[in-house]
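Note that this complex is displayed minus one protein chain, with the remaining chains in position.
As written, the chain order gives the labels A and B, with residue 1 at the start of each chain.
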Amino acid sequence: MTIAAEPAVQVQGDRVSLLRVLGPAHVWALGVGIVLVGEFTGWNFAADKGGALAALIVCWIVGLLYTSVAMIDSEVTSTVAAAGGQYAQAKHIVGPLMAFNVALFLVFAYTMLEVSDAILLGDTIVAKAGVEGLNHNSFIAATIVVLAWLNYRGVLMTLNVNFVITAIAYVSIVILFLSVSPWTQGAVLKLNELVTPGNALPYGWIGVIAAFQFGIWYYLGIEGTTQAAEEVRSPARSLPYGTMAGMITLLIAAAMTWYVCASLMPWEYLGITYYPLWDAGKLTGSALLENLLFIATLLAALASANGCINDAARAWFSLGRDRYLPTWFSAVHPKYRTPYRSILFLLPIALAFAFIADLNQAITFSILSGVLQYTFMSINIIMFRKKWPLGSIRRGYTHPFHPLPAIVLFCLCVVTFFAIFLGFGSQLIAMVAFYFLISLWFHFYRYKFVRRGAQFTMPWPKPQGY
Amino acid sequence: MARYTPPEQSKAGQVFDIAVVVVAIFVALWLPLKLGLAGAAKSIDALDAKTWEALGQNPTMASIWEKLGYTPETAHDIIQNRFHYIIDWPTLIIMAAVLIGYFIFLFRASDREYRDVINEKFDDK
Partner (left out) sequence: MWVALSYACWGISIVLALWMLYDWFKIDTTYSEEMLTSSREGELEAVSEKHRI
């Protein structure tokens, strides 16, 4: 991976567009970078909801959900390669109103995830410093502004940075795992004494279902790889490859994280700490590991926020480009070739929420928008195969066992909605009410500014049944 | 089918639309917090005897709590702070109805708009 010199003002005729410079490693860095922070905080709230064993069960079952997401997403996006990812998919397959909603899901999920990352980073530094009266706001502001600046200056540098910091954070999990001699229990790890038949599922199976809500956090955001579609050199190949490699990486990281953390902490503590891996580092008694995991927590939070700014801005930009929102947002920076106005517009919104919301709430908003989006994806793929059966258009990747992944995904989404109901039901209703109202606004007012046929940009034949 | 030409939106109209969206976002995220709707039912089941045994912690667990700087007294509020999962059927039914209604509206309205798009796109050629 070399850092190509970004051409100065490169304008074809009188047009500027996003720059196609990314390879599969960047796609991996974007996907895993966003998600990996979930191992450093968030997944462990699943233990709070249902016990240590519940956290492991949801790690696997939600892993299955996300494997379906990754497979489905890879097929559709290797065919619909446009910035906005799932937004462009929805526009071509389901229809404009759905696309508008999907784009909002994306912007919400990523912006709130970015907010959570910034809060986590600020709180981690404050906890490390242990200085009376030190406030996390300055660290939050620096995180959001510096990363927005990085995104403003160009996508290649942004994702090169993400690749490096994500890799360091990932390697630190592997180092932690290897240094606690995972092959022997009893020396450092005491799984059988910490997770006993009596406390493995303290709330029974209802606790396992409730744990789904935060089980999502192990992998939330892997589907963000598709946002890079317009900037990847060969999307049909790189996107499936980077997404699947990312998913495998994350499954391994999630399993290692659970094993180490559950073997080092009682579940009651694991469920409430904000820094499970950093605490695990502390509990090994090694200062080196403790500091390594402290730094890795910060880097993971940075990588995630960085990817989120990238993705949220792409989705917002696409909305502007199709006039779903004022076209003003669809400007591309002539020199850096980034959707700079979208980046700048979302910056103060993220800052405002980071200053006023708390970590749990920001995470919940993000999860809610994510699950709404996965529900859409399961229906979307079925419609995609129906309107354009295999063989009717060129697909970069075809996922196996259709429609099984779609059905699995849909069922798991229903379970997750129920889990959210157990914890945050009123918030779910409030959010859906918001999406409903804004959909009415779009359908009956805003849509009149949108060109009709011009939205459909793929060189495909007419869909079947129309 | 005639090609649909959207009206040009004035600058003021664009600014107004942006403002609508921003306000809507803040209200949606803000209202649940303000109304205190956020958060699950968690409450402390207080115990009289504050020892590791009474809290259900074996010696290994107790040693880890102590390593983390807790005593039975300070850990009590963490360990005994439990969820009480109660399925409130009316809320569940409202939630399910809202969700299903929302998705039905989405797909039906989208389909109506989608047919226009397909007609215009493929009949022009």
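Basically, a contact is a pair of C-beta atoms (placed from the backbone, for glycine too) under 8 Å apart; a residue touches a chain by one contact, two chains touch by 3 or more.
All of these numbers come straight from a predicted model, not from anything done at the bench.
Of the chains on view, those touched by the hidden chain across the whole complex are A.
In the complete complex, the hidden chain is touched by one of A:S330, A:N360, A:Q373 or A:Q427, namely A:S330. For the options A:A54, A:A88, A:V107 or A:V208, the residue in contact with the chain missing from this view is A:A88.
Annotation: of A:H26, A:K49, A:K282 or A:R321, A:R321 touches the absent chain (contact as defined above). Residue-level contact of chain A with the missing chain is found at 4, 7, 10-12, 14-21, 82-84, 88, 125, 129, 131, 134-135, 138-139, 141-142, 144-146, 148-149, 152, 230, 233, 318, 320-322, 327-328, 330-335, 340-341, 344, 347, 457-459.
As a working rule, only the chains that are shown with their structure count from here on.
Once the centre of each chain is set as its mean CA position, chain A and chain B turn out to be 16 Å apart. Touching chain B in their complex are the following residues of chain A: 48-49, 90, 94-99, 101, 108, 112, 190, 193-194, 196, 198-199, 202-203, 206-207, 210, 264-266, 268-269, 272, 279, 282-283, 323, 325-328, 349, 352-353, 357, 360-361, 364-365, 375, 379, 417-418, 421-439, 441, 443, 446-456, 462-463, 466. The residues of chain B lying in touch with chain A in their complex are 3-7, 9, 14-15, 17-18, 20-22, 24-29, 31-33, 35, 37-40, 56-58, 60-61, 64-65, 67-68, 75, 78-79, 82-83, 85, 87-88, 91-92, 94-95, 98-99, 101-103, 105-107, 109-122, 124.
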